[in-house]
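I have a structure here, written as structure tokens, and I will follow up with some questions on it.
Missing here: one protein chain of the complex. Every other protein chain is in place.
Up next is chain A:
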Amino acid sequence: MLMSLSLDDVRRIAKLARIAVTDTELAATQQQLNKIFTLIEEMRAVDTTGIAPMAHAQDVHLRLRDDVATAPDRRDAFQAIAPAVENGLYLVPKVIE
């Protein structure tokens, strides 16, 4: 059975992704997302019995580096492009849970 998303699903995904989707865009977004399921459905038609799922598109291993702290302090350069800083901190709208 082909999976499909309801309008509520789309609203929820948009909220989780912090993307503002207006009511007028909602139906179009739903359609686009559901097309992805069609694509997945096509792929599911392939027999994958006995094939281990891949976690990465390339068959490569993770490269490892030695544990040495070599990064210089570049705070001034990094903070030059921040909208607001004070006492070395990045300032953001108040977050209290």
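Quick note on the criterion: a residue touches a chain if its C-beta (ideal position, glycine included) is under 8 Å from a C-beta of that chain, and two chains touch if they have at least 3 such contacts; residues count from 1.
FYI, contacts and distances are computed from a predicted model.
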Complex member absent from the view - protein name from UniProt, among "Phosphate transport system permease protein", "Aspartyl/glutamyl-tRNA(Asn/Gln) amidotransferase subunit B", "Energy-coupling factor transporter transmembrane protein EcfT" or "Tryptophan synthase alpha chain": "Aspartyl/glutamyl-tRNA(Asn/Gln) amidotransferase subunit B"
Touching residue (missing chain; options A:39, A:57 or A:80): A:57
Full-complex contact with the absent chain, from A:23, A:42 or A:67: A:67
Contacts of chain A with the absent chain, listed as residue ranges: 15-16, 18, 55-58, 60-71, 73-75, 78-79, 84, 86-97
